[in-house]
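We show some of the complex, not the whole, and keep each chain where it was.
Think of it as A, B and C in the order they're written, each chain with its own count starting at 1.
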Amino acid sequence: MHIGIIGLGKMGNNMRARLRTQGLTVTGYDPDPAVTDVASLEDLALALPAPRIVWVMVPSGKITDDVIHSVANVLSAGDLVIDGGNSRYTDDAVHGDFLATKEIRFLDVGVSGGVWGLENGYGLMAGGDAADIERAMPIFDALRPAGPRNEGFVHAGPIGAGHYVKMVHNGIEYALMQAWAEGYELLDSRKDLVTDVTGSFKAWQRGTVVRSWLLELLVKALEEDPEFTEISGYVEDSGEGRWTVHEALDRAVPVPTISAAIFARFVSRQKDSPSMKAVAALRNQFGGHAARKS
Amino acid sequence: MHIGIIGLGKMGNNMRARLRTQGLTVTGYDPDPAVTDVASLEDLALALPAPRIVWVMVPSGKITDDVIHSVANVLSAGDLVIDGGNSRYTDDAVHGDFLATKEIRFLDVGVSGGVWGLENGYGLMAGGDAADIERAMPIFDALRPAGPRNEGFVHAGPIGAGHYVKMVHNGIEYALMQAWAEGYELLDSRKDLVTDVTGSFKAWQRGTVVRSWLLELLVKALEEDPEFTEISGYVEDSGEGRWTVHEALDRAVPVPTISAAIFARFVSRQKDSPSMKAVAALRNQFGGHAARKS
Amino acid sequence: MHIGIIGLGKMGNNMRARLRTQGLTVTGYDPDPAVTDVASLEDLALALPAPRIVWVMVPSGKITDDVIHSVANVLSAGDLVIDGGNSRYTDDAVHGDFLATKEIRFLDVGVSGGVWGLENGYGLMAGGDAADIERAMPIFDALRPAGPRNEGFVHAGPIGAGHYVKMVHNGIEYALMQAWAEGYELLDSRKDLVTDVTGSFKAWQRGTVVRSWLLELLVKALEEDPEFTEISGYVEDSGEGRWTVHEALDRAVPVPTISAAIFARFVSRQKDSPSMKAVAALRNQFGGHAARKS
């Protein structure tokens, strides 16, 4: 199989490498001449056998929109576009409908695994028609981890379902990370008693109920920098966590831990908190509690 | 009526003043010679008509314990001790039992109103026997705000009930303050649209569902310093909020807003968050997301 | 002044009454013949002196959209439409732009006060141009509570600002209500100690830091039904709380208490919780903990 990839950033580049290792032929396009295989989308289209398959792996939002519109100009009826980026699931129907006007097929695929996916394989969640899924299966089989297909890949539903499942995956991930972080802070707060914090996490890796890959990564991070002296508690969020809470609000689903994880990130990025200034001001007003000058 | 007050800090001093304004005779004792009326607890006991009433208004915990034990040495059977400080309600039975061994009566009274109480009167929540409550009623009537007695005073139950109700009062207060603070931060975040943030809060003071004294204090604070430039978002907590959550855990009562308010204060006091360092470290491990150096 | 009101439900009807009491002439239109003053929007337009002022007081969303489009057909350049309903603030610019194509002016006004507004007056938050605000001021003065204008009315900013401020007002209100509710549950859980729960709340009404109108309503409710035996813990939400959290997510503002209040309402409406079924299933899997059959 010979496919195209648009977008050769950290993720796209790794995926091209893994696909090639697994025996597929891949032509990549990226505006960066240092990584691209071809000079233009036109050249990409020319390089691929028809009917073509093009995997789009670019930042979600306007960039994905633009790429899908651009690539549609160089593709033909019967070609297949796969959005493997982190698009909001509500964008998928728009993209699918647009491509359908040109008789181009569309799949949305959520991809998890980060920088480790190159070696371990990626968890894949796909949305779209069964026939299109079937057609792209050699790609999915090459990208997913070794083992049973259904432990690393799912056809989750129609267009949009792949990114929906990926969105929820990331929402859960936010809360899991926050849970680990709260536990870390508690152990760290009692070094008078717990003299081996890193070793305590390390000992959970086999046998306990909480064993998991995030735990292994936490142990790895602690072994590299046991006091986290080289890292600041400033944490970005990449959108999918917020979308998860937006969706939860729309569906009346209570998500106290996922929202708490996102709010903690918001606070982590504030130099001083307007909220807490207001609380300090109130205490000062009613109790004459001395408030710190900013 | 002639009573004693032990502890003439910000609260005790104001209360002595209010009681005198309302026509009671008050002898105050404090280790600080600048404010005390008598030189020692012995002198305080000598100054008071028997059976004596002594109002204790000192910091909760060990200091209150010590004062109650010391004053017991100079009091007699039939005297009445009132703990008007912010003692944990579980301390009250201990104090009451101890004083009972000397046939000294005991009441616990939660007092709310802060620095405004001198002028407005204090909200009072009392625990103990009805006869003791009745005996101290002239004090309560002098301290509480004008208006119907039951809108400024309650005999909440037996010993401990006064401080229990005050503890819950403060737990609620924490959450109310946090609610106001979140709303403030939201309005503050949209000054592009809401051009009069202070005026918006001010306009809520009559007619709206949220009108309240805390709102009035927020307006006052904003009128004094509309951007909170003179105040830092560093907020202490004084114990009763935590006790409320401890109690909620023991009673299996869900308190998501009260606990959120306390956690926000904890975070406000951290220079850097161990939790968020852990989250940043995890993101760095799996995603190669650049983390800020500390 | 003579104005029109469209929508004579619980709120619109009360507002017509209050405006008339305050000396304004009001012609109301509603599809319900039992309450309407005129038979049609055309008749409403004919009844009003030009340039006309029409206050729209209908449910937000599609109904408000429809009414604004319909009324535009019977109005003329220079007329003024005021949306006093609970529209999402993002709708206001759309409505304003649409009306501007017909040279009809527009204001958005958030209204708080519930069923008590008829007697007490309503808290008002307005968005739009200063000249339009000035023109409608007799209406605002009639609707708002007695007292200084700026304690019951604010010109918060341009179009959208009124509903934005009202949205945040309601978000705060959700969290305030939840705070009161948590405190109630705690006191209720300790009736062994706190023998007068209603009286405890009642005693907070004067003097304490937490005194507020919501507290007065809670006391009123408890006096009517001290054990809440006649009411179920099933609570709807009307949209503005969710919008507040949506906005907070978009602005990266942490709102732990407002979101907790909304999630508590979501849970209150579930017969059985899918989340907690999942937790029960997990406990059963790893611990052999017996789970209740549904």
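Couple of notes before you dig in:
One rule holds for everything that comes next: a residue touches a chain if its C-beta (ideal position, glycine included) is under 8 Å from a C-beta of that chain, and two chains touch if they have at least 3 such contacts.
It should be emphasised that the depicted structure is a prediction, and the values quoted were computed from it without experimental measurement.
Shown chains number 3; the total number of identical copies in the complete complex of this file is 4.
The criterion applied here is as follows: only the chains that are shown with their structure count from here on.
A simple rule picks the central chain: find each chain's mean C-alpha point, then take the one closest to the mean of all protein C-alpha atoms, which gives C.
By C-beta contact pairs, the most connected chain pair is B-C.
One copy, chain A, sits rotated relative to the other, chain C; on C-alpha atoms the angle is 180 degrees to the nearest 5. Averaged Cα coordinates give chain B a centre that lies 33 Å from the centre of chain C.
For the pair chain A and chain C, the distance between mean C-alpha positions equals 38 Å. Taking each chain's centre as the mean of its C-alpha atoms, chain A lies 47 Å from chain B. Looking at chain C, residues 209, 253-256, 260, 263-264 sit in touch with two or more other chains.
On the side of chain C, the complex with chain B involves touching residues 89, 112-114, 117, 120-125, 144-147, 150-158, 160-161, 164-165, 168-169, 171-173, 175-176, 178-180, 182-183, 185-187, 189-190, 193-196, 199-200, 202-215, 244, 247-248, 251, 253-258, 260-261, 263-264.
Note for the complex: chain A touches chain C at residues 209, 242, 245-246, 249-250, 252-256, 259-260, 262-264, 266-267, 269, 275, 286. Listing the residues of chain A that touch chain B in their complex gives 10, 114-116, 177-178, 180-182, 184-185, 188-189, 213-214, 217-218, 220-222, 225, 228-236, 256, 264-265, 267-268, 272-289, 291-294.
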